[in-house]
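See structure below.
Yeah, one chain of the complex is gone here, protein chain that is, but the others are all in their spots.
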Amino acid sequence: MSWLLDGLLIVSLLVTAVAVLLSRDLFRAVVMFMAFGLLMALAWVRLQAPDIALAEAAIGAGLTGVLLLDAVSHFQRGRLREQPPGEEG
Amino acid sequence: MSLTALLPILALLSSLLAAVVIFALPESSHRLRTLVNLLAAVLKLGIVAAMTWGVFRGVDFSVSFSMLPGVSFMLRADALAMLFAGLSAVLWLLTTIYAVGYLEDSPNRSRFFGFFSLCVASTMGIALAGNLFTFFLFYEMLTLSTYPLVVHRGTARALQAGRNYIIYTLGGGVVLLLGIAWLHGLAGDLAFRETGHFQSVDPALHGQLTLVFVLLVAGLGVKAGMFPVHGWLPQAMVAPAPVSALLHAVAVVKAGAFGIVRVVYDIFGIDFAYRQGLLEPLAWLAAFTVLYGSLRALWQLDLKRRLAFSTISQVSYIILGVTLFGPLGTVGGLVHLLHQGIMKITLFFCAGNYAETLGVHRVDELDGAGARMPATSIAFTAAALGMIGVPPLAGFVTKWTLGAGALAAQMEWVVLVLLLSSLLNAAYFLPIVYRLWFLPVAAPWPEERRWGRLETNAWLFWPPLVTMLLLVLVGLLAPTAFSPLSWAQLIAVRMYLP
Amino acid sequence: MRRLLVLVSLAACTALTIALALAVLVAAESAVVSELPQQLAASLGRSGVEHPTTAVLLNFRSYDTLLEIGVLVIAGMSGISLASTRSLEDPALRSSDVLLYALQRWFVPLMLLLAAYLLWAGSHRPGGAFQAGAVLAATGVLMRLGGLPMAFIRPGVLLRLGLVLGFAVFLLVAIASALAGEAFLAYPPGMAGGLILAIETVLTLSIGMILLALFVAAPVSAEHEPEEGGGS
Amino acid sequence: MSPDLLYALAGVGLCGIGLAGFLLLDHLLRRLLAFNLLGSGVFLVLVGLAQHRGGPDPVPQALVLTGIVVAIAATALAIVLIRRYFHLTGRTSLADAGDGQS
Partner (left out) sequence: MAGLLFTPLAWAALSLLLDFRRGRWLSWLGMLIQVLVSLSLWFAVAGGGGFFYALAGWEAPLGIALRVDGLAVSFVLLTAAVATACGVHAGVYLDPGKSWQRYFWPLFWFLWAGLNGVWLGADLFNLYVGLELISLAAVGLVALGGEAAALRAALRYLFAALLGSLAYLLGVALLYGQFGTLSLTGIAGVVGATEPAAALALLLMLAGLALKTALFPLHGWLPPAHGIAKSPVSALLSGLVVKASFYIAARLWLELGDRLGSQLLAQGLGALGAAAVLWGSWRAFRQPYLKQVVAYSSVAQIGYLFLLFPLTYAVAEPVSRLAQQGITLQVISHALAKAAMFLAAGNLILSVRSKRVDALGGVSHFLPFSLFSFGLAGVSLMGMPPTGGFAAKWLLLQASLASGQWWWIAVLLLGGVLAAAYVFRIYRASFLEDSVSDDFYHPPKTLEAIPMILALLALGLGLVAEPVLSVLALPFEVAAGVTAVQP
């Protein structure tokens, strides 16, 4: 059972990681990254490292995610402002 | 620290400190700078005289300390060192006087005299170096400190000449460094010793040692202006006259020739070089350079360029003397180190005087200058005759000794080279002398300047006369005990009779 | 050309991954047994805290932690050095979303409480300054997004004091013990527990402050251009 | 094979993915994401491999905590730099900026 859980977790970690890098939309990539952070937190729990799990959840997924999201929205605002309407943003 | 260790250091410091002081002086303090220059020059002359006397009496002046693992910095005054040190101390004083006059109101004098002093400090270091490593140290310092002098005028031509100068000399320095490092790897830290180090050496090393010899001579040959690597010398003529004088008579080319003397006698030992057959090819190369330089000089219209090619030819006399196995050849080579310096510096002083006083740079503009500038022209004539080898002047002593050395070494063809070269010397010097004295003034001088009573500025007037006097004296007094010839004999005796 | 480069890079990454995996497998088989866990267990009693991770972070390897806080301070001040406006407040964010505002009134105290708990828990169970600091920063982010005014977020001396406070207190303790004749960073016997808690408290504040400042410093508004150029 | 080792191997995989992303992506934010993935992978290797034999080991866990904080510091600083760079130049990548300074 636990093997299954570990295996599933690892597979989804790797899949999310690839998804982070391959997703075309930056916003989506960041959301995937936050999901990845949460999965990492789970992995740390499985590794009996609750301290890291807490930190990962708070810092890795939470704060980094917010920072990145903020940046992405800034980029998109910047794009909209710069480029004339009609062109792809 | 004892006096014997202190004196070589003082000889170095006298000009090194002068350089530092001069760099620090503001551009405008002309008098103070001149004073420092002259004081340092006189002081150095005194120190060198004292040391020469000491060496003659058999005192050992040496100082050394470890610089790097296995390598020491070593200053040592032997007879050969004093020959070169004496030459540069005397000529530096005269060149300094000359330079003060020559650069009277040109810009950047602080820079000029600073590097000038550094240059002489390097030369002194080269003379007093006690091992190859120390020699190399000052040899490279000389390269660097002459560059600003060569490009002093800051024109495109001067910069171009400086570029070529630095390419040639740094290239030579690299080859030399390779040779020195290799030799150090083979044999360790070698101090200069009158009999050399390889009188008995493992035959297995002969191949490598021969290669090292070739590297060392090739590296030194660049500064000595030997045939395929002489190209920088005529170009460097764009420098101001005192710099040319320094380059040709005292510092740069002499450093190369002196280095070859050191390598052949004091590192490898003349015996080793002779037995390995290293001397013969060098002799051919030197002989070729002698003739080649003279031939090229024939066609030069620019006075300083003609003198430059003459230098290429004359310095190889020294190398030629070195390659003649036997005391007489050695004496001829060594004494020419000094004689050529005195004669060539006279010629450059005079050329500088013509340029500064009359604005004349070309040979064909010199017609009738003898009447306008008799003292300078007399000096020029004497030096030219000396170069040709007219007795009893300095050049004659050299050529005679060299010829005798060649016969002793059973290399008769060298005598032929000497004769041919003298003919060529006559062919490019006598027309100038003829123009000076026997042709009427063809055209007004390009830029004439007058300085009251004397034919030229007093700072420029006296140095060539003094050197002329010297070149007559060393020739006339050659047989006496205190002549350069006797000194060279002293050195040769120590080299051949351990 | 570009495609080739991509392929080569991918191949290199794959090769490296395989090599690494093999290395991990080999290393896992190695016979060297570390004495570190035993040593750690034996020394835990003298560390002043019960939770081993906290003991490692704030006692055994406290030098690492000190430098790490230094890294945070560097990032924080580099961030605010680039901030373009005098006030780091963003008026555009001072929204009047009623729902968010109401949410905050409940959320903020709750999160502060959580941070305090994490901090306190650190000495004997999972938790500690980093986690608490992160929660604190997250609270700040929330407040900012919700438009609560935060007067202290100005690049003034107060902000800088906040940034450096945790680091400074930590360093002060370290230097004080060095001056008192102990090793640098060593706690005086018997005071380790209390000092660690004190250090963690200020660290929490500073970590929260730094992360928040970095979040706040990031935006650049077009209206306030900083002067450009410098000495050279 | 213990689960810890499995996680270490997963970490290796993440390293590979992260490195590939770091090398191949131009967009600065995406590179930053890749860097964070790579970092997570390294942390997993560090803890997983160390715990493979001896069970939970607080030392590597503490190291990873330190590492995470360093990583967030670097990430946050990078975001500030990237945003400002974007603000001044309108660019989101370092490629072909053409200002002659290669």
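Observations on the model:
Order of writing sets the chain letters: A, B, C and D. Residues in each chain are counted from 1.
Just so we're on the same page, a residue touches a chain if its C-beta (ideal position, glycine included) is under 8 Å from a C-beta of that chain, and two chains touch if they have at least 3 such contacts.
All of these numbers come straight from a predicted model, not from anything done at the bench.
Taking the full assembly into account, the omitted chain touches B, C, D.
The residue touching the chain not shown here, chosen from C:5, C:33, C:103 or C:191, is C:33. When the whole complex is considered, the residue among B:67, B:291, B:415 or B:439 that touches the unshown chain is B:67. Listed residues B:59, B:144, B:214 or B:375: the one in touch with the omitted chain is B:144. Considering B:17, B:50, B:178 or B:493, the position touching the chain not shown turns out to be B:178 (whole complex). Touching the chain that is not shown, out of B:155, B:199, B:410 or B:480: B:155 (per the contact rule at the top). In the full complex, subunit D contacts the hidden chain through residues 8, 15, 22, 28, 31, 35, 38-39, 42, 45-46, 49-50, 52, 54, 59-60, 63, 66-67, 70, 73-74, 77-78, 81-82, 84-85, 88-89, 94, 97, 99, 101-102.
Listed by residue number, the positions of subunit C touching the unshown chain are 19-20, 22-24, 26-28, 30, 32-36, 39-40, 43, 59-64, 66-68, 70-71, 73-75, 77-78, 80-82, 84, 155, 157, 160-161, 163-164, 167-168, 171, 174-175, 178, 182-187, 226-232. Where subunit B meets the missing chain, the touching residues are 23, 65-71, 73, 107-108, 110-111, 136-137, 140-141, 143-144, 147-148, 151, 153-156, 159, 162-163, 166, 170-171, 173-174, 177-178, 181-182, 184-185.
Everything below uses one rule, namely that only the chains that are shown with their structure count from here on.
Of all chains, A has its CA centroid at the greatest distance from the CA centroid of subunit B. One inter-chain figure worth recording: subunit A and subunit D are separated by 12 Å, centre to centre, where each centre is the mean of the chain's CA atoms. Computed centre separation for the pair subunit B/subunit C is 71 angstrom, with centres defined by C-alpha atoms. Residues of subunit A found to touch two or more other chains are 51, 55, 59, 63, 67, 71, 74. A complete list of chain pairs in contact reads A-C, A-D, C-D. Partner subunit D is touched in their complex by these residues of subunit A: 2-3, 6-7, 10, 13-14, 17-18, 20-21, 26, 29-30, 33, 36, 40, 43-44, 46-49, 51-52, 55-56, 59-60, 63-64, 67-68, 71-72, 74-75, 78, 82. Considering their complex, residues 6, 9-10, 13-14, 16-17, 20-21, 24-25, 27-28, 33-34, 36-37, 40, 52-53, 55-57, 61, 64-65, 68, 71-72, 74-76, 78-79, 82, 84, 130, 207, 210-211, 214-215, 217-220, 222 of subunit C touch subunit D.
Note for the complex: subunit A touches subunit C at residues 50-51, 53-55, 58-59, 62-63, 66-67, 70-71, 74.
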